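The complex is shown incomplete by one protein chain, all other protein chains being positioned as in the whole.
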Amino acid sequence: MKEEFVPDVSLPEVKDKVLIDNPKSLELVKRLKKATNARLGVGRAGDRFKTETLLKFRADHAIAQDAVWTEIDESLVDEMGFYKVQTMVNNKEEYVRRPDLGRIFSEESTEAIKRDCIHQPDVQIIVADGLSGFAINANLKDMYAIMMDGFREKKYKVGTPIFVRYSRVATMDRISEALGAKVTIQLIGERPGLATGESMSVYMAYESSPKKPESQRTVVSNIYSNGIPPIEAGAQVVHLTEILMREKKSGVELKI
Amino acid sequence: MEQVILSAGIDLGTTTSQVIFSRIKLENISYTAVPEIRIKEKEIIYKSKIYFTPLTADNHIDIPALRSILQREYEMAGISRQDISTGAVIITGETSRKENAQQALEGISAEAGDFVVAEAGPDLESVLAGFGSGAAAASRGWEGAVINFDIGGGTTNAAVFCNEEIQDSFALDIGGRLVRLDENGKITYISDRLMPLIKELSLPIEIGVKAELDKLKQLTDALAMVLLHICQGHELTAVEEKLFINHGIENRKYKRVMFSGGVAECIYDSSLDGDYVDIHGVNKYGDIGPLLGESIRQMFSQEDEIIVLEPREKIRATVIGAGSYSVRISGSTVIMDDGCVPLKNIPVLRLHHTEQEHEIQEEYKIKRRLYPQTQQIAISFAGKRAPEYSAVKAVAKVLADITRNEGDILLVIVEQDFAKALGMLLRQFARQHHIICLDRIHAAEGDYVDVGKSVSGIVPVAVKTLIFKS
């Protein structure tokens, strides 16, 4: 049986359409649109959006909202053998409201990390759900694979990979300190933009510590299929890790 | 973060030659540890005077004379050849058909710098002139395409731009010096390429004959008419068609026209009007250039449908294009080995089928035979946007495998952004090779590439398209 589909408004190319009725120069409007990501040339129904513009906008916002509020599907990190811990946060709402709790662990969790994970690694990889679990599941697999190949090639001692639920960036400082890691690398879901629920960032620091300012961190962001491809980001992280290991510093102290 | 590189452009034309230097400012606009370099600014910092191209008695380029011109100009500009990181030499118009063009290029590299890209070919010249004249820039934010006619002594190079992208290019045997006169107005030279047209018009234009103004004007009017017909999308006559070099064009209409080249100096300069009352007035440069300019001006000004745009540069358009626009920059995350560059005139082996390993092997094997085993080649393919790791790994393995018995350098160029990942894998799988793996560059089958030293992590690459459309 043949199914008929209503056109998919979530496709990026929907944004490329010119919806203005009888523009003076369609060609010029097209070119103006090409010069920016902004939603230009959408036309109007009275003084309001056309239906397609509104639906596209609502769809793009919907995916962003779902990225924030959906609990991460942990089957991937389970399958990849990550060690799992949780911050002091108990649920998504608390995560959003209380950034302070998303930066710290209970004493028991800290002890468990110390007990169960490899100490003094050259490289400690941490995966954090952050504001988008979708980002982790979309990008982790390939990015992790190329990073591990790169680290093996460099013969780095890689620590136990850790997944942190309800995590802010700062958990990397606590884990790094607990395990005495040299380079700590945290992959974390970014705050979603419109239409981009899958964007991930990487924070890296040399001897990452809660005592150091945030400027200790070297950042790679916008990692997803329409931003920096995950494998390219992974290769860049390997490259940056070499620099951090060599220079023994990170963030603003490092002139890259 | 900003970095500045210097670029040179050298134009050896049928009639005139010149040098320009430009400063290209690069800036990193990224906040993160993944740089994003863009060209912030291009500024012409030095323009040489315009020389008559030095020719020997037998019409060859006078290489020693040319070298001393270059030496002098570099000195005047206060620039030494080591300062230059990119640039291009263009041998244009009829000159490029002179047999000693290649010799000339080799002859000047000692003065000009190692960077230089030896270019020839009317299509590329058209494109560079269009960038240099400002036609490309004018095609942005405006209605419809802009066509640029760069009218020099020997040829007219046309390029069509839309939103700063090249749409079409072609060249014609229309130029200011295709008919030359002595100081008495006697015709001393007529290009063979004009003969069919002269014959068709039954004009008494012959070598040794004293030129009559109205007859010459009929000829230049006819040439101007060809350009107008191109813009109007008219069918061309068989004789007119013959003026095309290498290939013709599709019939399209162009409403917005720009002129550059030496003849353009006469097109836009209405103060020259009074000079054309007699043959002596016209014969300012010993050729039909001014008259051709006058014909074009008259003919195009009568057309309400066509808008003639003022160029940014006229006689210098090509050299400026060569100096500033011939070089592209790679993506910002690449694998580079600066010890291996500059690489010049590397033929591109384009892989069209990179989905399956055996397809890569087969396609490579067939295409590799076209070049001697010792020839350095560049492997190029498009690649997928955000490709999967396993797929890239497989490609890397095959590439390492099929190039196992080749020279030192494995040069791979892809279009999508994954050169660092691919290059990292190539370093693992092809340990005997120096790896250069660049992205965000399109290099097609039959192109040649030059690769320069990296600047701020990006790599300047000149992609030379030498295929002539037929």
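The first chain written gets the first letter, and so on, giving A and B; residue counts start at 1 in each chain.
Simple rule for what comes next: contacts are C-beta pairs under 8 Å (C-beta built on N, C-alpha and C of every residue); 3 or more make two chains touch, one makes a residue touch a chain.
One rule holds for everything that comes next: contacts and distances are computed from a predicted model.
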item	value
Which of "Anti-sigma factor antagonist", "Amino acid/amide ABC transporter membrane protein 2, HAAT family", "Ethanolamine ammonia-lyase large subunit" or "2Fe-2S iron-sulfur cluster binding domain-containing protein" matches, in UniProt, the chain that is not displayed	"Ethanolamine ammonia-lyase large subunit"
Given A:9, A:104 or A:194, the one touching the chain that is not displayed	A:194
Hidden partner chain, touching residue among B:47, B:180, B:297 or B:367	B:297
Full-complex contact with the absent chain, from A:53, A:167, A:186 or A:201	A:53
Absent-chain contact - pick from A:9, A:40, A:118 or A:245	A:40
Missing-partner contacts on chain B, residue numbers	29, 38, 138, 140-143, 256, 267-268, 270, 273, 297, 300-302, 307-310
Hidden partner chain, residues of chain A it touches	20, 22-26, 28-29, 32-33, 35-44, 46-49, 53, 57-58, 60-61, 64-65, 67-68, 96-100, 131, 191-194
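Just so it is clear, only the chains that are shown with their structure count from here on.
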item	value
Separation of mean Cα positions, chain B and chain A [Å, integer]	43
In the complex, chain B residues that touch chain A	31-35, 140-144, 163, 333, 385-389, 392, 416-421, 423-425, 428
Complex contact set, residues of chain A against chain B	25, 27-28, 31-32, 34-35, 141-142, 145-146, 149-150, 153, 204, 218-222, 224-226, 228-236, 238-240, 256
